[in-house]
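Missing here is one protein chain; the remaining ones are kept as they sit in the complex.
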Amino acid sequence: MIAGSFSLTHFEFLLFGAGWTLALTLIAFVGGGLVGFGVALGRISSFAPLRWLIAGYVLLIQGTPLLVLIFLMYFGVAMAGFEFSPLAAAGLALTIYVSAYIGEIWRGCIESVPRTQWEAAECIPLTRYQRMKLVILPQAVKIATPPTVGFMVQIVKNSSLASVVGFVELTRAGQLVNNSIFDPLPVFLSVAAIYFVLCYPLSWWSRKFEAKLGVHVRVQTE
Amino acid sequence: MGYQFEFADVLAQWPLFLSGAWLTIQLSALAIVFGLVIGIFTAIGRRSNRVWLSRLCGIYVESVRNTPLLVQIFVVYFGFAGAGWKVPVFVAALSALIINLGAYTCEIVRAGMDAVHRGQIEAAECLALTKAQIYWHVVLVPALEKVYPALASQFVLLMLASSITSQIGAEELTAVAARVQSETYRSFEAYLVVAVLYILLSYVSRMAFWAVGLLAFKRRRKLGTLL
Partner (left out) sequence: MSAIVKVTDVHKSFGKLEVLNGVSFEVARGQVVAIIGRSGSGKSTMLRGINRLEKIDSGSIQVCGHEVNAPDLDLNQLRRDVGIVFQSFNLFPHLTVRENVALGPRVARKLGRSDTARIVEAVLAKVNLLEKIDAYPEQLSGGQQQRVAIARSLAMEPQVMLFDEVTSALDPYLTGEVLAVMEQLALGGMTMILVTHEMEFARKVANTVIFMNEGRVWEQGSGEILDRPQTLELQQFTGKTDLQRA
């Protein structure tokens, strides 16, 4: 290939990659959300060994860089003898990563439901299951909306690491374009701009939610 | 490869792992120091009455917070090359980390400063303190004490995120895993060892930040409560 300049076709290829970024984000959010829900509930369980197990899981995942997690999935599954596509490896790693972080966020939100609500529900009386389903969780969901939307921004950004195992999302698309035209700055600045367009509305939305609710679960992630 | 875990070859490379961990620590420590300073200045700029300054800082912060670190690293790396500056990989990696951390710490510090009651600033004005003196003694120092836990969490996240600099060739811990893998053909074991080392590093650094917090903030040490 000869070095050319950054053209519309190249930009369209970037958009194609962006589509896969969104797909990967969705997979990670749905999968990670399902497991994360279990993590949140497990963390507040009355069964102590379960609590410790889940706490240990969260500590391990939160202490490992996502990049290393992706490599572990990629090589680990190959070792087990399965044919694993880059998408599957990245998807699995992201799902695990999301489950640990979103699980903690949601646990925080469940615990921010005022103590008085728990006590009132207990006194009606409702079983633990009914309490959670009818009283606590609906309120926790409201508190959880801003940080969850904010965390989706993290997932979109973290999906960029799937490029490292060869999955063609937006960042990898940028690398491929750069490999053919050798003009990295316009390419990667365009890649950054597309990420910005994907992320900024979510960030803004999350802040608006937070302002409207006035409630605030402080979460800091990269 | 089968299910046989073979750690012996991998563990024999322990000097390599150590040097990688050391580079991770160096990158993180320097990024934290400079990133925090930039974050503080950006937070002050963001709260400034001069609209152009506030907007400029806002653009910086939002651009960094809404783009992935990997892409920022590429932009910085190729940016240096494009400007004709031959910088070592370490410098390019560090610069990207500093720029990234600066934006996140800005938001954290800004929240802390916004939380200072107007009444205290009035009281300080009535003690004939200058604007700069008020900013330091009454706004910035208590803000830092208040948001220190959030800052410490952000620093640990940065240490983990430094793994991404392996993609431009920085020879930190994640890059070492790749090297060990290419020499021993034990990919999973290599990355597992590295994962364990990161977990240890994050635990140790959390303890270190907690200790530093107690050292720096006398009030926390004496009263044991958060500001």
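Structural remarks
By written order: A and B. Residues from 1 in each chain.
FYI, a residue touches a chain if its C-beta (ideal position, glycine included) is under 8 Å from a C-beta of that chain, and two chains touch if they have at least 3 such contacts.
On a predicted model such as this, the values are computed, not experimentally measured, just so you know.
Counting contacts over the entire complex, the absent chain touches B. Contact with the chain that does not appear here is found for just one residue of B:Val141, B:Leu200 or B:Leu215, B:Val141.
Annotation: of B:Leu11, B:Leu129 or B:Val196, B:Leu129 touches the absent chain (contact as defined above).
Contact residues of chain B toward the unshown chain are 117, 119-120, 122-130, 133, 137-138, 141-142, 145, 217, 219, 222-223, 225, 227.
The criterion applied here is as follows: only the chains that are shown with their structure count from here on.
Mean C-alpha position of chain A lies 20 Å from that of chain B.
Taken together, the chain A residues at the contact with chain B in this complex read 59-60, 62-69, 71-72, 75-76, 78-81, 153, 156-161, 163-164, 171, 174, 184-185, 188-189, 191-192, 195-196, 199-200, 203, 218, 220-222. If you check the complex, the residues on chain B that touch chain A are 1-3, 62-63, 65-72, 74-75, 78-79, 81-82, 104, 108, 150, 153-154, 157-158, 160-161, 163-164, 166-167, 174, 177, 181, 187-188, 191-192, 194-195, 198-199, 202-203.
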